[in-house]
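Here is the structure we will look at.
Here the complex is missing one protein chain, while the rest keep their positions.
Chains: A, B and C, in written order; residue numbering restarts at 1 for each.
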Amino acid sequence: MLHEYFPEVTKPIEYEGPQSDNPLAFKVYDPQKKVGAKTMAQHLRFAVAYWHTFRGTGSDMFGGGAFERPWQSASDPMERAGDTLRAAFEFFQKLGVDYYCFHDRDIAPEGSDFAESCRNLEEIVSQAKVLQEETGKKLLWGTANLFSHPMYTHGAGSNPDAHVFAHAMAQVKHALDATAELGGENYVFWGGREGYETLLNTDYRHEQEQLARFFHYAIDYKKEIGFEGQFLIEPKPAEPAKHQYDHDAATVLSFLREFDLLDHFKLNIEANHATLAGHTFHHDLTVAAAAGKLGSIDANQGDLQLGWDTDQFPTNLYDAIYAMLVVLEQGGIGSGGLNFDAKARRGSIRTIDLFHAHIGGMDTFAKGLVIAHKIKVDGKLDEFVKDRYSSYSSGFGEKIMHGKVSLEEMEKWIGEHGDPTPRSGRQELLENIVNSYIFPG
Amino acid sequence: MLHEYFPEVTKPIEYEGPQSDNPLAFKVYDPQKKVGAKTMAQHLRFAVAYWHTFRGTGSDMFGGGAFERPWQSASDPMERAGDTLRAAFEFFQKLGVDYYCFHDRDIAPEGSDFAESCRNLEEIVSQAKVLQEETGKKLLWGTANLFSHPMYTHGAGSNPDAHVFAHAMAQVKHALDATAELGGENYVFWGGREGYETLLNTDYRHEQEQLARFFHYAIDYKKEIGFEGQFLIEPKPAEPAKHQYDHDAATVLSFLREFDLLDHFKLNIEANHATLAGHTFHHDLTVAAAAGKLGSIDANQGDLQLGWDTDQFPTNLYDAIYAMLVVLEQGGIGSGGLNFDAKARRGSIRTIDLFHAHIGGMDTFAKGLVIAHKIKVDGKLDEFVKDRYSSYSSGFGEKIMHGKVSLEEMEKWIGEHGDPTPRSGRQELLENIVNSYIFPG
Amino acid sequence: MLHEYFPEVTKPIEYEGPQSDNPLAFKVYDPQKKVGAKTMAQHLRFAVAYWHTFRGTGSDMFGGGAFERPWQSASDPMERAGDTLRAAFEFFQKLGVDYYCFHDRDIAPEGSDFAESCRNLEEIVSQAKVLQEETGKKLLWGTANLFSHPMYTHGAGSNPDAHVFAHAMAQVKHALDATAELGGENYVFWGGREGYETLLNTDYRHEQEQLARFFHYAIDYKKEIGFEGQFLIEPKPAEPAKHQYDHDAATVLSFLREFDLLDHFKLNIEANHATLAGHTFHHDLTVAAAAGKLGSIDANQGDLQLGWDTDQFPTNLYDAIYAMLVVLEQGGIGSGGLNFDAKARRGSIRTIDLFHAHIGGMDTFAKGLVIAHKIKVDGKLDEFVKDRYSSYSSGFGEKIMHGKVSLEEMEKWIGEHGDPTPRSGRQELLENIVNSYIFPG
Partner (left out) sequence: MLHEYFPEVTKPIEYEGPQSDNPLAFKVYDPQKKVGAKTMAQHLRFAVAYWHTFRGTGSDMFGGGAFERPWQSASDPMERAGDTLRAAFEFFQKLGVDYYCFHDRDIAPEGSDFAESCRNLEEIVSQAKVLQEETGKKLLWGTANLFSHPMYTHGAGSNPDAHVFAHAMAQVKHALDATAELGGENYVFWGGREGYETLLNTDYRHEQEQLARFFHYAIDYKKEIGFEGQFLIEPKPAEPAKHQYDHDAATVLSFLREFDLLDHFKLNIEANHATLAGHTFHHDLTVAAAAGKLGSIDANQGDLQLGWDTDQFPTNLYDAIYAMLVVLEQGGIGSGGLNFDAKARRGSIRTIDLFHAHIGGMDTFAKGLVIAHKIKVDGKLDEFVKDRYSSYSSGFGEKIMHGKVSLEEMEKWIGEHGDPTPRSGRQELLENIVNSYIFPG
């Protein structure tokens, strides 16, 4: 590595096991260790989020940038972008993750006009391609930033001004080109300003139809260029908009169904977005998976008592276990992965804090994987659930489930069999069983 | 009236106008007054909720019944049910509302077995039919209570036990019969325990399929008996269940689309349920209306700082204006109405408080109607919105909206026309305009 | 035991260690095991909540009782109360907890007038005293139920009617007598309806002064009868009242300071009440402990995405660790304990579920204790914190902390020393350290 942006990390982070007290080692994550038929790395497919880790400044609504990042010191924007890219690949290698994710404007600066912005993007993409080849690192997904520029204040695809719509589509075109060029395995749509601030100035129906049009155009172009990656929509209920149209998994599925888009998309479920919508992470993963649409995961963590997207690194073992149960149940995350859409706290100002943060997230999900795998192998929870619904698998219940019993017959049957006998749902026992996998430490 | 349960109200409540300080008079609601082409009564179609107004006891999780209701004093359950029915019709007449709504178990007591419960229901329905004919009062909607009995603890249609499913369907059959017999204009499904307490014991996908089956059975039976009323689903996100499947309007629409049920249902939007889901009442009404599915309204009010269904009577004028804007925009509430699914506070222990509560709700919505109508007639808000989207109505924007422009063409067009010019959304001005209809008092 | 109410539990629950898969065994809690200088039992002082465990019915706002409890079957109220008491002591012995807690109305039924209620209470207290002596079980705390009876709808001590105030005080008198008679180590005040529904009918200042008077009367009576137990106030922000005066730890401390009550009270912090107030459990424990006022704990767990008191059994290991860190830091819970103010879910209808629930809570806190103890012994977290504030321990910082530097001198010092150098707060590293105690399982 020509320039060392992380000199405090002198060698790649390695697995040292649970007894190690080296903060720059993995306690659980051991990339080549088999868990069932796959290695931990194959199961988890971790990705680094370019925007937070390399472009984040620690700023919030009450204060500007707090981090000093050596890769952000050059005065020329393109030089800065190149430095940042090299810092990123140094980080990927030292941390030992295989994937990263970006928005177009994360990796390349806005130019003086759209054409220059596109040229900037192409230049950085060509540099990234070289670095990918040199290091073996891969792009999990790319996307276009359609929310930061003032022109997108009232939305991109849902903007009341067709001029903005056209600009957004042109930007998507280039972001798709860039993602394809770098072999991105997915392309994500997060509609941060696709929503409204007040219904007083909003034609809700019109904006829904615009958005449907927006996605159909993207599908057309994807086919045109032969991009094979998976399209993903990332739900979020609010922030920045008062209300975002991609509110939660169910709302997105409804939209996709209404506008004949269901075959073309899967969902990218973010923990903190699910909880902002009033759901558990586990819930929104389940809703997506039940529809066959769980495509990828933004592995972060919110603060359930704060009403904004805190984007913390995931450290809660319970959430990791539940997430991995859903992933294992559906046979893996497919072309998706676990993207750390998370940022070090404003007070964690050092570059070394970026390592602590990612190591903690990786160990938490590795531990979650190990436990979820044990739970599946042991089968106690699955058996309980299977048994609970068994009345629908034969006899009268099976006929009911297949629509073959009339209401009159059901009434007659109740007359003969009386009221059902209540059964315990055993919630406390099942919670104890989950803890029995955690407590032996 | 044979027995006067409300002797403190010596004559029907009448409109006395805004200067009256008689608490037992309407200040705004004047049933025969025309607002546009329809009378206030035709617009608003108010209904009384049988469960809260006649069966409510003021109990909460920390204390039992606090209300003494003379119609609940008889020791024989059927005698009590008959007394309650007569009290109800006295109330409807004195208050001057045309409609009421009930669950099967509100009007008739549970028997010692299902057959007796059915006979009880039939007996009370026959009494209600006589009273309806005598008074001209009508049934807005009926429904089955599939959540109070312990057998429904783990759900009705979504219960893991097929035996419970059969019981629920048999109960729906009778509730549909009762509703049809009384000329109910709608039938509502509120799935209070159709949801889960913990995903650890839940097969989410199986329960969704069960619920779809449940609704298809109901549709079949509706056709069988020739019931012409509208089927309605009432969304709610949680409570009593940790998570309810009919979370909000969007979630219900997604479910209806997925399981081929969309043609058979509309939505009954409740203000307090919308706000518990993190939406404004205005929002969920808009979502339902945009899908052509706003069928009826539960006109109550929650406390946005309390996390449960407080079911307060609606007194917030802003919410009433926004609701009536949506209703007027879609040309009226159709066969639905405004049902006061609201309860007097536990501390409002007197029967006279029931009059204060309903009068307040009726005046609030009448005022909301008057202002919403003025706003529509004046057209300032509508014009602003129409103008805001006008770029899609002609030229390049129109072509975009119809899918006739490629991304390459859009990029070229941006190259020629440059970045769009941002426009103000004018939220503060529009909010001032709404207040300009309220402030002249 | 004369009557076995829990025949499915044939012998007392025992410690079998982490590898046991007997659901009726402790995996972690081993009462006689030493953790530091004290046994687990001495550290944790678990108590069973009489109201939930023996009087709970599984009812909620949408359905009545769901549990069948054999000890609640007698038709005579006093016979039922006696049966319940015997069931309770059978449960305490089989579970192996040393303490219990009750409200007056939990253990003895309301009579036809106040005098009879008092006689009922005395009779049951005399029975309980015999059972305590026979079994060695003890009363952690008693209290009066001043919220269930309709007369308390608008509060007890804060009721606008002095007649109600007098009744509440008379009831407190007897509850204090009962607690003293049974050797209760504390007496708790939870002001469930000491608050308001609407400020429109409330004289806030007057109610605060009433409450202060209420507590002073209780202190006087405590002295009069020579009761040595600790007085505790239990904060909760709302529910049943829209707003409760004992909102959170800080609010209660403010009230105690304002009305010269601070010396006479400590706080009983409930996890679910803290989280309903928007705080972590850890936070409200810390606030209480920092004031030297952490007297006891209601060890339960809420659902952070539901806005009411779900009173779940505690199964979250993180919360247990943080709670025990605060307890260990202050040298133990003193005369208080960990009371399971928690209820089995409505769907957990069997009596065996009560065992699962308590075992899970006890194991969770035992594990929390073990880890918190290790963290304190290792000292890494404490050292980090101590070092972080070290600038105040000497030199200019020490002088500042003691108020000995003028603002002019500080400005001068800044002129000489320049701006401070930011330091990382190391949040991610510290979170990883906590997980390093959990993950080795």
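Basically, a residue touches a chain if its C-beta (ideal position, glycine included) is under 8 Å from a C-beta of that chain, and two chains touch if they have at least 3 such contacts.
Everything quoted here is computed from the prediction, not taken from an experiment.
Remark: the omitted chain is touched by one listed residue; of B:G347, B:G397 or B:P420 this is B:G347.
One of C:V130, C:V377 or C:M401 touches the chain omitted from the figure, and that residue is C:M401. In the full complex, the hidden chain is touched by chain C at residues 113-115, 150-151, 153-154, 160-167, 169-170, 172-173, 197-206, 208-210, 213, 216-217, 220-221, 237-238, 243, 247-248, 250-251, 253-255, 257-258, 277-280, 282-283, 286-287, 290-291, 322, 381, 384-385, 388-389, 391-392, 396-397, 400-401, 403, 405-408, 410-411, 413-415, 417-423, 425-427, 430-431, 434.
In the full complex, chain B touches the hidden chain at residues 18-19, 21, 23, 27-28, 66, 275, 278-280, 304-305, 313, 315-318, 344-345, 347-350, 353, 356-357, 359-360, 363-364, 367, 422-429, 431-432, 434-441. The set of chain A residues touching the chain not shown comprises 58, 60-66, 147-150, 152-154, 192-193, 197, 238-240, 242, 276, 303, 305-309, 345-347, 349.
Simple rule for what comes next: only the chains that are shown with their structure count from here on.
Note: centroid distance chain B to chain C, computed from Cα atoms, is 40 Å. One inter-chain figure worth recording: chain A and chain B are separated by 36 Å, centre to centre, where each centre is the mean of the chain's CA atoms.
Residues of chain A in contact with at least two other chains: 278-280, 422-423, 425-427, 431, 434.
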